[in-house]
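Shown here: the complex without one of its protein chains, the others still in place.
This part shows chain A:
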Amino acid sequence: MKVKVISRSTDEFTRERSQDLQRVFRNFDPKLRPQEKAVEYVRALNAAKLEKIFARPFIGAMDGHIDAISCMAKNPNFLKGIFSGSMDGDIRLWDIASRKTVCQFPGHQGAVRGLTASTDGSTLISCGTDCTVRIWSVPVAATLESDHASNKPIEANAVYVGKNAYWAVDHQWGGDLFATTGARVEIWNHNRSQPVNTFEWGTDTVISVRFNPGEPNLLATSASDRSIALYDLRMSTPARKLIMQTRTNSIAWNPMEPLNFTAANEDCSCYSYDARKLDEAKCVHKDHVSAVMDIDYSPTGREFVTGSYDRTVRIFPYNGGHSREIYHTKRMQRVFCVKFSSDASYIISGSDDTNLRLWKAKASEQMGVLLPREQKKHEYQEAVKNRYKHLPEVKRIVRHRHLPRPIYKAKELRRTVIDAEKKKEERRKAHSTPGSIVTESVRKRRIIREVE
């Protein structure tokens, strides 16, 4: 007869020396794990609860300005720094890690309306309501860190005076041109005191401008006449214009899909468009209850942050209609500008109460260097929570956000209004000949027309 019996020798299955790691043996057979779905469900529930326990997104505020903050700019070369400009002409460079001002750039007489840094991070360009464009040279990183005596004022390299107040400025990616907007769109070179090129379309002020990160010659602007215009620098005439029902306050291009941009609109929503096909929005992001003032994409291209007049900052997924996160504080008043940090971990918001606030992009994230086991555990908890997040118990915990009372009330009011309109529309449809009343899709509803 042939016989074999399981026999395990202890030395094969235990460690040799006490300094060794314990031996681990794995068998992934589902038979050994009865009720694994129930265990996973319990783990998802616990993961959702733990996430809420560790959700402390607010890191700190940077104060120093004495007037509302109107604009911010990221330094593409230096992760720790951020520029901010306020309504009284004060421009500061902040060190995010210590939340202190590194240096100031005094000079503007009125409000600073636009700030931008060149791609190599050495030049800062600002424009304001005092009709000037100023070019500053940014102190180098090495001296920045060693300089503990902060608030050293810096002299401007150049001051270019124009005819009208300037509303926004943006620098070309990888090139040496920058665009300012005000009465018209002007393209400048660093060295010339007069704009190299001018675009004009209509008579209204152009209030914001953004260069495309992937296509350096393409830029998008938004104007007071509720339009979004796309310009190509290589052509002498503007390219396309899209007119909506309400004004767009700010535009941001998706860094990972450079042909798509998202526009932050006055009617409390953000509209994502494909630049090639402007007759229909790709996605409508609705959650704010007041005008959306500023928008910035995360470097991953997967989500963007918006700051709104309703005193909140929201984070939206790039293809989702509703926000995944909302940040608010009693002390934060109207948010005028937001920026996503270049490592996709932090959000900086500048608001009416003269403070810049630093938030975490993922509220319950553990910052700092994580051990590989910690990382794996976090990934596992995220994955198991996402698997069961549609079930009622887990969903209730994951979705829960505390809203300030005015926003809660405003949201309910909007909900009632929308429901009433919808019901009316349905009744109209039910009482008229089928096909006579056509509902327009949400993505097209706010667009008036497209102009070449």
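Following the convention adopted for this analysis, a contact is a pair of C-beta atoms (placed from the backbone, for glycine too) under 8 Å apart; a residue touches a chain by one contact, two chains touch by 3 or more; residues count from 1.
Definition applied: contacts and distances are computed from a predicted model.
**Student:** For the complex's missing chain, which UniProt name, "DNA-directed RNA polymerase subunit", "Cell division control protein 3", "BING4 C-terminal domain-containing protein" or "Probable UDP-arabinopyranose mutase 5 isoform X1"?
**Tutor:** Options "DNA-directed RNA polymerase subunit", "Cell division control protein 3", "BING4 C-terminal domain-containing protein" or "Probable UDP-arabinopyranose mutase 5 isoform X1" considered; the missing chain's recorded name is "BING4 C-terminal domain-containing protein".
**Student:** Hey, which of A:M1, A:I53 or A:V438 is the one touching the hidden chain?
**Tutor:** A:M1
**Student:** Go through chain A and note every residue touching the omitted chain.
**Tutor:** Residues of chain A in contact with the hidden chain: 1-10, 13-14, 22-35, 37-43, 46, 319, 387-388, 391.
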